[in-house]
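Here is the structure we will look at, set down as structure tokens.
With one protein chain held back, the other chains of the complex are shown just where they sit.
The chains carry the letters A and B, assigned in the order they are written, with residues numbered from 1 in each.
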Amino acid sequence: MLYREAGQFKTTYAADQQLFPIRQDRIGVLVLLAVAFFGVPLLASEYWFSAILIPFLIFALAALGLNILTGYAGQLSLGSAAFMAVGAYAAYNFQLRVEGIPLLVSFICAGLTAAGVGILFGLPSLRIKGFYLAVATLAAQFFIVWCLTKFPWLSNNSSSGVISTQKLIIFGHELNTPVEKYLLVLSIVVFMALAAKNMVRSTTGRAWMAVRDMDVAASVIGIRLMPTKLLAFAISSFYCGVAGALYAFCYLGSVEPDGFSLEMSFKILFMIIIGGVGSIMGSFLGAAFILLLPIFLDVALPFFAELFGLPFSSATVSHIQITVFGALIMFFLIVEPHGLARLWQIAKEKLRLWPFPH
Amino acid sequence: MIKGFKPALAAAAVSLALFSQGGFAAEEQFFPLIDYRVGPYGSNGQAFYGGFIDYLNYVNLKEKGVNGVMMTWEECETEYNNAKGVECYERLKGKAAKSAGPIHTMSTGISYALIDKSAQDKLPLAMMGYGRTDAVDGSVFPYAFPLVTTYQMQASAIVKFIKDKNGGNLAGKKIVYLYHDSAYGKEAIIAMEAEASLNKFQLVQIPVAHPGNEQGAQWLKIRQEKPDYVVFWGWGVMNQTALKAAQKVGYPRDKMIGSWWTGSEEDVVPAGDAAKGYMAATWNVAGKQVPVIADIEKVVYGAGKGNLQDTAKIGTVLYNRGVSAAVLSVEAIRKGQEKYGKGKALNGEQMRWALENLNITEARLKQVGATNLLPEIKTSCDNHEGSGKVKVQQWDGAKWVPVSDWIEGNKALIHPLFQASAKQYAKEKGITPRDCSKEK
Partner (left out) sequence: MNFFFEVLIGGLLSGVMYALVALGFVMIYKASGVFNFAQGAMVYLAALSVVGCMEKGAPLWLAIILAFVIMTLFGIATEKFVLRKLVNQPPIALFMATIGLAFFIEGVAPMIFGSEPRALDLGIVDEPIESIMENWNMVISKFDLVAAGVAAVLVATLALFFQYTRVGRALRAVADDHQAALSIGIPLQHIWAIVWGVAGFVALVAGMMWGARNGVQFALTFTALKALPVLILGGFTSVPGAIVGGLIIGASEKLAEIYIPPVMQDLFGGNFGGIEGWFPYVLALLFLLVRPEGLFGEKHIDRV
């Protein structure tokens, strides 16, 4: 009843082609944005900003990047963290070496640098497919991290290879508080997410999906594989690169190459699979799930152990956390292999008929 | 009953962690424990934080806290992961607003990520034997304390140990520096290079890629180089692999001297006989013969409040190191209470002052039963390290045996390096250093 598009007639092309064609969706997105921009800063505590919301948005952006590559263009990648590292170090170096470069410009440059590196490591995708490609992207993961460790110029000759990011100054204003950082990250992520949403329904996006579903068939109908695949790598890496820059500048403040580990790449991969492969919203849902679950377990398990008087030592609690995390991933895949986004879709279909199903 | 958890804390954890607003009675000193017990380095964390918590419990049980102030804490698992460390820090810092013990992360990466944040939040960050070493210069890093000793001072002390073994002359000798290719391993290079040019020995640097479970090439190279000594900076599985690989190429283990993160039971036991004769630096001896360790076993484990499931870890190098970190923290609390009022909990700023004005003498260490668990420490604004001394210990196949007295690194050579690096950091970050002559 509430969620029914009946009666919403599109009378112009513009109306038919808008990003959210259903009125309820438009209202929903606007409400969500209003809450995110105005409601959350009023309500959330500092802990929520610095430890949950900011990393959530950043990882959602990285997951979005990977989702473009894996979910839409069908190229499995295990090197997302490395592209984030490229973005982080590039942004740092642009800030350091280019006099007076505005922060946002250096973020964009960081994204472009990552895109360039992404294209380089995307080249093998023209010959290699599937898990072979996935393992091949590990080459990017290890090689990039090694390069960042080995060329001291990249970390401004710091003896340990750790970089400490510059101040966040936007239009002459220094961002100090978590709320300000949150708003900066939120604005960038919202902008890029909407851009991605727009992109995947464009010619490019449709070409990606054709390649994903079957690249031979796609080439037969006239889609040129090379530019399509490489563009997917470039844009995906651009998103990851910007996410990396934000990760360094707005979240940690100081990063080392080893921090962008294989483990982090996997985490981003989990996000899109749990959230939904080939879904923009899935990237956000997945990021929330993967980030919040361990925190929840960390907090809840000792509580339950205490409640039921279980004789757990601190080490056991930590072990149970990992076990439960692994078990939940398997459980989710068994229950809903298409991810959380699919659950949302089912909910929407139900809502259409609610409260009077057939 | 969860060992080591205060019921109230655990129960409050769920609600507090989400909207954390710490509320404590005034007579509790809170420790935010950003620790790890799982993952690749989990067993190291278990021993270290086990010792740390056991000592806090010991203080609570034995003398009802420090002047009546009870020690409390909450743990947060980082899995040695930087991002998780930051989340833990943010989660616990609200509770640490009123009273805060020093934060021990036992991770160089996490310490780096917390340096700016902790200074902003006015929470003291202790980095005992790890972390950002140029924080020795307290004028730039008021809230960061690389206490006891640093990688560079340790490297220098190891060189001194080798030098003493060679009649005070290293000219013409060859030393291989074999290191974990990360921030941790790279920190000491600068000190090794400085020592090499000072003592005119030849330095060969060989990095090992993470995780270091395969070192065949490196050790064949070492065999070819025929060095007089191998100074070894490993972590986790890299340590056992190196010992086994040394055995494989027939390199004598008693010419290998490791850093303090390569010299615990966890590092040598898995290597079996290959580890016999191997030496490593440490600032705390192992074993239960240290009075306070024996007393902890009696008092804390006797009362069933021990933190370790596996009591075999009591008295191991890392367990004792955890105790040494706790002893140091508790001594700082005593010092702080002398200034800010006995029987009162210290907040982060007061704790910072206390850590900066530590003066733990040999006599005091004897009083608390911690002789040889820590060297003498005297910190100040321009020296957050406070000691720079280590001992060298040797694995005899069953236990670690100290083979040297306290050795101090070459302060005149190393400390200027810290100051230069701290100065550069201050410039990059736009920090105006404090004037240490005005601090008291």
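By definition in this document, contacts are C-beta pairs under 8 Å (C-beta built on N, C-alpha and C of every residue); 3 or more make two chains touch, one makes a residue touch a chain.
Owing to the predicted nature of the structure, the values given are computational and were not obtained by experimental measurement.
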Of B:D54, B:D121, B:D181 or B:E356, the residue in touch with the unshown chain: B:D181
Of B:R223, B:K276 or B:K305, the residue in touch with the unshown chain: B:R223
Among B:K313, B:K389 or B:H415, the residue in touch with the chain that has been omitted: B:K313
Touch criterion as defined above, residue of B:N81, B:T241, B:T282 or B:N307 at the omitted chain: B:T241
Positions on chain B contacted by the hidden chain, ascending: 38-40, 42-43, 46, 181, 205-211, 213-214, 216-218, 220-221, 223-224, 236-237, 240-241, 244, 247-250, 266-267, 269-274, 310, 313
Chain not shown, touching residues in chain A: 70, 76, 124, 127-132, 134-136, 138-139, 142-143, 145-146, 149-152, 214-217, 220, 262, 266, 269-270, 273, 277, 315-316, 319-330, 333-334, 337
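Following the convention adopted for this analysis, only the chains that are shown with their structure count from here on.
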Between chain B and chain A, distance of the C-alpha-averaged centres to the nearest whole Å: 36
Chain A-touching residues of chain B, taken from the complex the two chains share: 1-5, 7, 10-11, 13-14, 17-21, 35-38, 42, 46, 49, 53, 75-77, 79, 81-84, 86-87, 89-91, 93-94, 108-109, 112-113, 115-117, 132, 181-184, 186-187, 189-190, 209-210, 307-309, 421, 425, 428-430
Touch list for chain A against partner chain B, complex: 45-48, 50-52, 55, 146, 149, 159-162, 164, 166-167, 251-256, 258-259, 263-264, 294-295, 298-300, 302-303, 305-307, 309-319, 321-322
